[in-house]
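All protein chains but one are shown at their positions in the complex.
A, B, C and D label the chains in the order they appear, each numbered from 1.
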Amino acid sequence: MRAETLFNLVLVGGLLAVALIAFGLEETFTITLVTKVAIFAIAGIGLNLALGQGGLVSFGHAAFFGLGGYAVGILSSHAQNYEPLMEWPFLVEGTTFMPVLWLVAVLVSGIAALAIGAISLRTAGVYFIMITLAFAQMIYYFAISWPAYGGEDGLSIYVRNGFPGLNTLDPLSFFLLVFAVLLLVVFLAARLQASRFGMTLEAARQNALRVTSAGISPYRVRLVAFVISAMITGLAGALYADLNRFVSPAMLSWQTSGEIMVFVILGGVGRLAGPIAGAALFVMLEHFLGGLAEHWQFFLGLALLGVVLFARGGLAGFVLKERGRG
Amino acid sequence: MADPVLDLRQVTKSFGALVASDHVDLDLMPGEIHALIGPNGAGKSTLIKQIAGELRPSSGTIRFNGEDITAAPPARRATMGLARTFQVSALAPEFSALANVMVAVAPRAGGVFRFFGRALSDRALTEPAMAALQRVGLENRAEVPVSELSHGERRQLEIAIALAMKPKVFLMDEPMAGMGPDGSQRLTRLLADMKAEAPILLVEHDMDAVFALANRISVMVYGRVVATGTADDIRANPLVREAYLGGDDA
Amino acid sequence: MSALLDVEAIEVSYGAAQALFGVSLAVGEGEAVALMGRNGMGKTTTIRTICRLMRHHGGHVRFAGQDIGAQAPFRVARMGIGLVPEGRRCFGPLTVRENLVAAARPGEWTLDRVHKLFPRLHERHGQAAATLSGGEQQMLAIGRALMTNPRLLVLDEATEGLAPVVRQEIWAAISALKATGLSILVVDKSLKELKGFADRCVVLEKGESVWQGAPGDLTDEIATRYLGV
Amino acid sequence: DPLKVGMITTLSGGGAGLGIDVRDGFMLAVKQSGDKEVEVVVEDDQRKPDVAVQLADKLVQSDKVDVLTGIIWSNLAMAVVPAVTAQGKFYLSPNAGPSQLAGKGCNKNYFNVSWQNDAFNEAAGAWASENGIKKVFLMAPNYPAGKDMITGFKRFYKGDVSAEVFTKLGQTDYAAEIAQIKASDADVVYFFLPGGMGISFIKQYSGSGADKPLMGPAFSFDQGILGAVGEAALGVKNTSHWSKDLDNAANKAFVESFQKEYGRLPSLYASQGYDTAQLLLSAKAKASVSDADAFRTALEAADFASTRGDFKFAPNHHPIQTIYMREVVKEGDVVTNKVIGVAMKDHKDPYGAECKM
Partner (left out) sequence: MTFPLFLEQVLNGLQLGMMLFLMAAGLTLVFGVMGLINLAHGSLYMVGAFACAGVAAATGSFWLGLVASLAAAAAAGALVEVTVLRRLYDRDHLDQVLATFALILIFSEGTRWLFGSFPLYLDIPKALSGSVSLPGGITYPLYRMAIIVAGLAVAVGLFGLVSKTRLGMRIRAGDADREMIAALGVDIDRLYTIVFMLGAALAGFAGALVGAIQSVQVGMGEPVLILAFVVIVIGGIGSIKGALVGALLVGITDTLGRFLMPWALGFVMDASSAGAIGSAIASMLIYMLMAVVLALRPGGLFGSAA
């Protein structure tokens, strides 16, 4: 356990260090990359809760990532255009105030997850994978063909939204904000993992019958976990919208679901900081390979394959096992 | 006479053409061990599954302390006080023995929807769980993951879990299976203790244990309860001797 | 009598935890050997090592004169070791008949003969194995091992969960198998039956073979000390 | 003065052919100029808008480029262009011209060197009206670009619309639509199905026994696509601002040198990449990019020999150019396009009126 704590600290600290060094060297884009890692890590931590602890392999988390993003995109574009969101039966105006945007993003993803989860959790295993995908695809196709907010073209937020006391347009400030959110999420996830709820969720993954016969409905436990998981991923989507100052249906696509899942598996399923490691490695590979060769995705594939074959339990599993023996 | 804790009336379950429970009447009185014996495939586990809620009877009613639970979901029955052990162990393999018991303690010690406190250092969970492990003699294996326990040890753990639930009824499906001779003897003593806490509906093929423990024995054949009585009645019943006990046993 | 199976001082570990510290036993051609010991003493581990489902890091396992230490499980099975595993492990989604057919290899044991041995399996031939009763599954597991036409039948918990009369039937069946010249290695909890059936007993204690001998020599003292009865 | 160009384009995945053509066309012009002061940084956007946005950040912040270009898809352009121009950088679009960027969202630093999205369709609509087509069957994928195409066509088309069918983005089987076409009373089918969708449709249509003539914007009949559909596309009419047989010196030189350099026929996209680089080089010759106003004026002059002949910018920095009608023909073994007439002379997009620069 202590090795894992150290691993987590090194990862989180590393993220901060890279951003600060990049700031010192005026490598602004590196800060953007690290911010991206942090946001993907949050999305991954969200998924990891359902997938790692709960064994709920959701292939539809892009839905929540995208909904979080669109919540921000829609509200802030209304605010920027001075058009209220609705006037009847009561007036709802847009906003560019991040805390409110985040809250809305989290709520919207949570509500969507409640509805999607309530139906999806009737199934299990591969059926669950596919039914979550199905819901995400429905939302994706809806977003593509619904013209009000840009459809396939997406929706631009011309100016990054604001956070009191902070110049969010400054890359380092925005990173620090995201980083603070990441820390909070890691902390919450850690507590949750060790809590009674976490224990029960985990037990339900290993043997649902065990949990049922102890008088607990695995369905309810899983549904709650699914909703929390979606909320965290939705929050990440909200941050991602502000990072890019842009949202589009691509955030909702199945490729995005796949990528979030890849972060988790790459980093180590069920490990607290796994998604951070996974997202960092993925973004790094993408960035460096992308600059190296025309057929860089070929090498990205090889690299990922290498990790699966030779690092059991993802990066976290790989590193920690080594440590445990030494 | 006291009211039965568990009362089955005309419970019937069919799988296609096969009638696995055929109009079964069965009850369990406070303080007793009621053994259910019968040839393989007679329908004993199927009956236990219906009582626990894993299967829904095709017809008939099941009452628990007077309340009709025929349609209640399994988790609710467990909360009401039905604890069961499985014929094939159902445990969380990656968890330690202790954590497996803790999961069963949680619903009765404040519920599972607590998101912050550390479960492993929550004494409201660990203490009752440890106590239960002690009773089955697994206290030294508390921290061992279930996947590393031997078959027999898992059977013991199943019982510890049932104990930890402080139930009103124990449903036990072949608890002796896989226990070595010494284990069986110790378990027999344990069950004799347990019936003071709650009555036991015991499915078992180990006749030494059944005859030593049971206040009443019911014999099931082809889904039907064909005889109910004391150990001596049953031992003497020629039908049971032939269909179940066989030539020289017991 | 030349030993068909010869296990010599094997050491086996689960990760860092060693479970067997030198277990030796031999099963001769046509011989029936009982492996005894309390819960968790290493019986199953020994059997899994014989079937190559686990690797040993000390000692030797020989079958029919060959060192099988480096063989894949399926080769050992084809050489003639038929396993009835602990917990039965029937192929749940397959029907009873499919379970048997999947294991079949040419030889005296055929579907018909297994059906004759366990008529219940015939009755239930189209049912998914997962929905069989516990005892039915045990019969299926034995029948399935027989379908491979083994030279050595290895039974872990041979009669677990069987009704007394079936248990007697199984013992009768195994005895009959033995009479046909089949070698048998068996783990079971019923001392009485093991003693009546086996030619030799091997007692395990904390991962070591601590006693071997004819059933008649298994004194009450040894039984109390190692088997707890 | 040195000039640093950042190119964001699609180099991997399904749509990579277009990006590669734009890049190759662009690089060919740079190479031919022999100008050692022009440095081009190429990045792969994987056709993902978020990646494109981040690459734009990288090019501006880390590589400190002066000019950006390269984006193929409208949705990616919409994600990148506003942010880039807001930071004072120039963006030259070698493909994709969403209407927002031509109208309300126009920007003094944004130049479209290809076409406004509606252009080919408007020209096609006009041509259809002039050539006596009474009834059309319209078909496009159900996303904004598809809807724009249909709106564009209808803008200058006077005849009747028999049906308007929107297909699923990425659809591969068109049996149902073909049955509808066969059952309809239309004279002509006008469709916009870019990339693989178009290939699938044309192949399936040609084998279906349907006999209504096909028409569309050039995207579905580009050289890369004709190579895949082969003779199935023969006779199809399509509108384009460029064709490899356009008779002007710049184009001849371009087609020949492209073929020599890369061993394949240039496509529409290659010509656009080439023209974009030519425009940039022409501006560089006149002004330093560090003097943004002078550089912009130089760009506005569009003082270069375009492969499409005459080329000039409207006030909203979108082209005024002639759109031709082409027909798919077989030249020897190669299936390719031939210009058969002018669809619309000096076409100008209708959104410029809303543009306030």
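The rule is short, and it goes like this: a contact is a pair of C-beta atoms (placed from the backbone, for glycine too) under 8 Å apart; a residue touches a chain by one contact, two chains touch by 3 or more.
Keep in mind the model is a prediction, meaning the values are calculated, not measured.
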Interface partners of the hidden chain - shown chains only, full complex considered: A, C, D
Among D:Ser33, D:Ser62, D:Ser129 or D:Asn142, the residue in touch with the chain that has been omitted: D:Asn142
Selected residue (touches chain absent from view) among D:Gly159, D:Gly230 or D:Pro350: D:Gly230
Missing-partner contacts on chain A, residue numbers: 51, 57, 119-120, 122-128, 130-131, 133-135, 137-138, 141-142, 144-147, 254, 258, 261-262, 264-266, 269, 295-298, 300-305, 307-309, 312
Residues from chain C at the interface with the omitted partner, ascending: 51, 53, 72-74, 77-78, 82-83, 85, 89, 91-94, 98-99, 101-105, 128, 144-145, 148
For chain D, the residues touching the chain missing from this view: 12-14, 16-17, 20, 142, 147, 150, 161, 163-170, 172-173, 175-177, 179-180, 183, 195-200, 203-204, 207-209, 224-225, 227-232
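Throughout what follows, only the chains that are shown with their structure count from here on.
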Number of hops, chain B to chain D, where each hop joins two touching chains: 2
Of A-D and B-C, whichever chain pair has more C-beta contact pairs: B-C
Centre distance in Å when chain C and chain D are each reduced to the mean of their C-alpha atoms: 74
Interchain centroid distance [CA atoms averaged], chain A/chain B, Å: 44
Chain D: positions in contact with at least two other chains: none
Graph class of chain-chain contacts, one of line, ring, star, complete, other: line
Those chain pairs that satisfy the touch definition: A-B, A-D, B-C
Chain B contact footprint on chain A (complex, rising order): 191-192, 194-200, 202-203, 206-207, 209-218, 221, 224
Chain A contact footprint on chain B (complex, rising order): 52, 54, 73-79, 83-84, 86, 90-95, 99-100, 102-104, 106-108, 110-120, 122, 125, 161, 165
Complex interface listing, chain A residues touching chain D: 27-30, 32-33, 36, 141, 144-145, 147, 150-154, 156, 158, 171, 240, 244-246, 248, 250-251, 290-291, 294-297
